[in-house]
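A single structure is presented below for examination.
With one protein chain held back, the other chains of the complex are shown just where they sit.
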Amino acid sequence: MLRFIVRRLIQVVPTLLLLSLLLFAWLRSLPGGPAAALLGDKATPEKIAQLNTVLGLDQPVPVQYVRFLGRAVTGDFGNSLITGEPVTTEIARALPATIELSIAALLLAVLLGIPLGYVAARYRGRPLDTTTVIATLVGVAVPVFFLGYLLKQFFAVDLGWFPPSGRQAVGIDATHVTGFAVLDGLLTREFDASWDALVHLVLPAIALATIPLAVIVRITRASVLDVMGSDFVRTANSKGLAPRIVRERHVLRNALLPVSTTIGLQTGLLLAGAVLTEKVFVWGGLGTLLAQAIERRDYPRLQAVVLLGALVYVIVNLLVDLSYAIIDPRVRVR
Amino acid sequence: MTSPRGSLRPRPPTLLDRRRRRVDELAEASGRSLTADAFQRLRRNPVAIVGAVIVGLFVLVSILAPWIAPHDAATAFPELQRTLRPDSIPGAQPGFPLGSDQNGRDFFSRMILASRQTLLVGVFATLIGLVFGVLIGALAGAFGGWVDTVLMRVTDVLLSIPSLLLAISIAALTAKPSQTTVIIAVALVSVPVFARLLRGAMLAQRESDHVLAATSLGVKRRAIVLRHMLPNAMGPVIVQATLTLATSILDAAALSFLGLGDGDPARAEWGLMLANAQAYLDVRPALAFWPAIAIILVALGFTLLGEALREALDPKGRR
Partner (left out) sequence: MTALLEVEDLRVAFTRRGEPDTVAVDGVSFDVKPGEIVGLVGESGCGKSVTSLAVMRLLPERGNRVTGSIRMDGEDLLALSDSAMRERRGRDLSMIFQDPLSSLNPVIPVGLQVTEVLTRHRGMKKHAARREAAELLDRVGIPDPTRRLDSYPHQMSGGMRQRALIAIALACTPRLLIADEPTTALDVTIQAQILDLLEQLVAETGTALVMITHDLGVVAGLCDRVNVLYAGRIVERADRHELFRAPRHPYTHGLLGSIPRLDGPPGEELAAIRGSVNDNLPWAAPEGGACAFTPRCPRALDVCGEVTPLAERAGTRLLRCHNPVPVAEGAA
């Protein structure tokens, strides 16, 4: 098992290297380079040359790349062009907000998606199933940001049930320990702060969870249907086992294998969706950081956030593969 | 003792002949070609019909758009602008069935004309992704060896970035966002998907008996790849392309929302209109709702069609 983990971890390194190289090459292949992109309409040859010197872009490209790598290894991705702060510091500050939102969305998607998919499979062809399937198809067709605005407009602005934006109400004086607002409130026993953070979390989490939820429901449904028709479930029934045991021990355990892989793949969607959702709800996490970087062409920040996104994605999928190996004994031999 | 077979066999009666013909017909029907069979099952699948109707209407409207739309997409009308305020956008009135947009242009005409641009973005993004993906996948799958290793390594890296994040970083790094950059960004994201898919299908084909048979008959490699492997590997690619049409349109809308969309204010495209309408959601929500509904419907149409195609082309589903 350990060897499996180490081997997979080592495989991550060339992936990230190649990715950084691609991003780097893409940046430099732009007409006029990043300086021109940064200056936009104001670009004049003098200004570009000036900015290139400031950014160290007058050096040969391989030298630049080696330099970038050398610094990246030590966790230095340069300074943000917007704030002048080290990108790493910015990211560290924004990360908990995004993680909190993503976990909430993922929990929502998994805890709702698996039972819903199971129930749909069990009542296959009935109205409940048909409705669920249609809902999941519509769910993936709705643009995330539009759904966010809809939720915000209806539940926050019109009904006033939830706050329209932000992570915590301005009036709340919360102590920050970990940066996870809900957790901080629990740790410092400021339960009102915790509750307030939770209320703020509801709408963004729903918006972000919609697509993963739809996908998980559909995969679970297909997988359960597949397993229910399998020979070993027939064997289980031929033993006269109680329906609950057949369901939990035989159907669900096998049906969840493909679902777990899907959950790993969904984290990619979550990261991308977070960019859109955070913009709608002014969430102040990585997505906001990235959206700003896009608007202002802050490429050191952009590069770092994208690399981090890829890293998280790869690691989550590694974890999923590991959990797969725990549920499915057949994987261990390989 | 002689064999009873043949000699004892009486001449089959006419009734039997008739029945046997019926059996033959049945057998023929069950041995239809894969394509004909898939089409047959598509026609009977309500999901496919709904998807095809939506997609068909969409394509029809986009073709006929200049004739349907009463005005063009760029002209601002004084009669609409007269009552246009930041906190009130004029609604339906004679000559303008859906009222004004935020700039005093005819919203209805823009909705209709936008179908073209949206279709254009979706189709071109998918086509570019498809062509490059298929090229890479076919090269890797046909040759194997180091070609395969290098191409797939790069593909894996691209796949390891969440797709929208990749599109964002590509689009964000260009100096001036335009329709072209949006299309390229969205297309590049689907290249690795198509490449992987085709390579997998080609590899499976390479091991298959009919390719082995062709090889043993001395058929040239190029002919084998073009005539035997590619056509048989295209099924899943077509399904994926249909689904990609839906995601491309959604991704393009997301890029517009992040300010990475087409910078041309005269051009009407649903994603762009939806993104720009967010600022007027409490003034005139219809500006967001109409493009949103259009996008949802079109994405749904392509998804339904793709899912139905997948089901129809899956040989396991043949019964």
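Which chain is which? They are A and B, in the order written, and residues in each are numbered from 1.
One rule holds for everything that comes next: contacts are C-beta pairs under 8 Å (C-beta built on N, C-alpha and C of every residue); 3 or more make two chains touch, one makes a residue touch a chain.
Source: prediction; values computed, not measured.
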item	value
Sole contact to the chain not displayed, among A:Leu23, A:Val110, A:Ala236 or A:Ile263	A:Ala236
Hidden partner chain, residues of chain A it touches	124-125, 230-232, 234-243, 245, 249-250, 253-254, 257, 327-330, 333
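Throughout what follows, only the chains that are shown with their structure count from here on.
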item	value
For chain A paired with chain B, centre-to-centre distance based on mean C-alpha positions, whole Å	25
Contacting residues of chain B [partner chain A, same complex]	153-154, 156-158, 160-166, 168-170, 172-176, 246, 250, 253-254, 257-260, 271, 274-275, 278, 281-282, 285, 288, 292, 295-297, 299-300, 303-304, 307
In the complex, chain A residues that touch chain B	14-15, 18-19, 22-23, 26-27, 30-32, 34, 36-37, 40, 43, 137-138, 140-146, 149, 153, 157, 267-269, 271-273, 275-276, 279, 290-291, 293-295, 297, 299, 302-303, 306, 309-310, 313-314
